[in-house]
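All protein chains but one are shown in place.
So that you can tell them apart, the chains are marked A and B in the order they are listed, and the count of residues begins at 1 in each.
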Amino acid sequence: MTSLAKPALSCSGLSVRYPNGSMPVRNVSFSVAAGECFALLGGSGTGKSTIARALLGLHGGGSRIGGSLQLDGVDMAQASKADWRRIRGHKIGFVAQNPWVSCDPLRPVGDHVAEAWRCHGLPVRWAEIVARLDRLGVPEAAVRIHAPPHTWSGGMLQRAAISAATALTPPILVADEPTSALDADRAQSVIQALKSAGSAILLISHDIDLVLRNADRIGVLDQGELVEVATPSDLRSRPRHPATKRLLAALAPLPPRRKATSPSPLIRLEAAGVSYKRGRIQALPATNLSIGAGEIVGLQGPSGSGKSTLLRLVMGLETPSTGTIWRDPILQRPGAILPVFQGPLASLVPHWPIWRSISEPLTARGQPRLSKQQLKARAAEAMQSVGLELVDPHARPAELSLGQCQRVAIARATITRPALIVADEPTSALDSPSIQHVSTLLRQAADHGAALLVVSHDQGLLARLADRTVTLDAKNLQATTSGHTQD
Amino acid sequence: MTTSFTLTRPAPLPRQVPRRLLAKLWHHRSGRLGLILGLALCLFAMVGAVWTPADPNQPNYINALKPPQLAHPFGTDATGRDMFSRSLDAAHRSLGAATLVLAAVFVIGLLIGTTAGLLGGVVDTVLMRTADIAMTLPGLVLAFAVLGILGPGFLNLLLALIIADWAWYARLARSLSLNARHQPHVIAARLAGVPNWRIICGHILPDVALQLGIVASLALGGMIGAISGFSFLGLGVQPPHAEWGAMLSEARLYFTVALWLLIAPAGLIFLSVLSANLIGNALRDVAGAKDEQS
Partner (left out) sequence: MGHGPEQVISSDQIKRRGGLMFAALIRLGQAALTALAACVIVFALLPLAPGDPANRVLLARGVETPTPAEIEATRVELGLYDPMPVQFINWLGNVMQGDFGLSFTSQASVTQEILERLPATLILLGLALGFSIVFSLSFALIAAGFRDRWPDHLIRIYTQIGAAFPTFVFALLALTFLIVGFQMGQVLADVTWQAALIPAFIIGLDRAASWTQLLRAGLLQAMASGYADVARTRGASEGRILLRHALPNAILPFLTAIGVSIGALIGGAPLIEAIFTWPGLGAYVLEALSARNYPVIQAYVLIAALSYVAAALLVDLAAILLDPRLRDPSK
């Protein structure tokens, strides 16, 4: 493309200064050409959402914008609130992370789309709304637009949001983590819908895998600065900045597996299924699954396919309504199965110092009695093994980052050397570096002999971590297994 | 053999955040104001329970309806009793009763609610149906009904208010304990094999008690108001004993000539409710928020 073409969005020396003087965004310059998909990549706290808000003029009262910001050739850096209101929707569109959160729950979805016209005082063209939804892949759009958001699936609702954001054909569309609330197999189709909507796209994401696959160019953010801009292939093959290398590390294969897997199964589900209300609600169709000692099994499937129920079965929190579960006697002793959960904060007692949470399994039945000092010492050891030796063991969970909290949870789950660790979406709340930590730690635990059952919607993670992956399919009511070969 | 971490940054502790609840309250702007006010009122009530400058109940007709002065900072009432002494003497009844009722419904609610929630089955059904029936009447109306049966009186009033309120706390405690049972940290402890009693005492009860305590502290202001209201109607504290609401009732006939009779009790009620509201709201702010989003 020529440099003469007017970019859809360009900013140079963009900075955002909060009232307290801190600058979450410093001297960021980039431009997005018409039709291009430009991605801003960075973990949490790198300023990427702040940039998105600044681009939309939503940086909030008190904070100041520096540098220049041009939307479709119009300078917006000094624009008034009224100017911004006219520009939004016309010159710049926005797609938010979670489609359910971004729709007013009380109004039908059609209203949500129609608002794009209404709030600029334009007549609503319902026929066009339906036609656009159809084009973006929403079947039966004419009927569905009368239904409230909670009856829509995430992928469909996100399409409606895209349709609303591009209703007035803005030259640029800002999409802030548009797929992170969706199941993995839906994410790609939503990105396709996004690209087919006709605007240039500024894709903001922490997901390096997604960005590498979809962006034309990628800008890497680190601590509020744009440290590197490159095409996906260049970024992958020749990363220059340390921050980029750190992000890429999340894609790197884990150290080779020390195959300690023995063929003897630890737990075996035979046609085990769960249903409630005398069979009217089926939580888990009859499923076969076997986990060997020391084996890492990944589990994936769309939401509603019964992943959580399967985990509860394995953990023994639920009994199957049909079929049987065979357990190795070693799983009968308390503490043989320990969990790692999705929300790291909720899985720790908020008012306990973290050493107490970590050492709690040591105080269980069947464990030798330890004094408080001994418990603290063991907790400190465990913290060292998960790389938290510099954190105060008396800290409360709220003082730690989410990634650190998850490492605390892993320390707790490994402190008694359980035979089986059950991890439910252990990385979904975390950013790339933390994901790398957590998966490394889980792998380590498995190398020390624990079997591992990991549920995740992150296929890349399962591919790197698991010995094999089981897919629960809501439609076929079958669990299919696919093996990975580790290199 | 162990993987080296590229990112073992020490925790960037933002600022030493206070860890104890009371300290957190103290660091909350309006919480501190509420605490100071509440402490002062508690001190006032404790002093009043053991000592007053003059006999609060002894009429002295020569001294009747004296405006505030050095000897009588709050003036005197129609029978010449020292209003300051009466206010001081009333404090432990007005405040103590409200605290007592709330403490009682808190304990009853906690016990019944967690028992129902944790045992389940028939116990749960029986307890919760009882609570449901008690909740069909609005609290104040039920209190009136109980007072109608038992007759007016301070102890009857306290009993009526406890009967009127316990069910709400029991219901809440039950749903909180059901929630707590499914908290990830509780499941983790269960799987680890931590004995049930330790899970209940270490995980569930503190959680439920904290949430229930926030609700109770938010209700304290209303309870202070209710007790003075019933006493105002003559259904609570009986003469000659002083209570702020009852003092307002005594003052009604004279307020055109002696405004101070109204100001002292009304002001004390206002300050108490204000302090309770400030503390309750601050407590909700510092301890209630349990959301988790990065």
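The criterion applied here is as follows: contacts are C-beta pairs under 8 Å (C-beta built on N, C-alpha and C of every residue); 3 or more make two chains touch, one makes a residue touch a chain.
Because the structure is a prediction, the values reported are computed rather than measured.
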item	value
Option from B:L65, B:V123 or B:L233 whose C-beta touches the chain left out	B:L233
Hidden partner chain, touching residue among A:P7, A:G43, A:P302 or A:G387	A:P302
Residue of A:P7, A:P24 or A:G155 touching the missing chain in the full complex	A:G155
Contact footprint on subunit A, counting only the chain that is left out	56, 58, 85-90, 92-94, 96, 98, 101-108, 112, 115-116, 119-120, 139-140, 143-144, 146-148, 150-153, 155-156, 161, 164-165, 185-186, 188-189, 302, 304, 459, 473-475
Contact set of subunit B toward the excluded chain (per top definition)	132-134, 136-145, 147-149, 151-152, 221-222, 224-226, 228-229, 232-235, 245, 248, 252, 255-256, 259, 262, 266, 269-271, 273-274, 277
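In the analysis below, only the chains that are shown with their structure count from here on.
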item	value
Whole-Å gap between the CA centroids of subunit A and subunit B	43
Subunit B - residues contacting subunit A, complex	2-3, 5-14, 17, 19, 183-185, 187-195, 198, 202-203, 206, 210, 290, 292, 294
Residues on subunit A engaged by subunit B in the complex (per definition of touch)	44, 246, 249, 255, 315-317, 333-335, 337-339, 341, 343-351, 357, 360-361, 363-367, 385, 387, 389-392, 395-396, 398-402, 404, 409, 412-413, 416, 429, 431, 433, 437, 440, 444
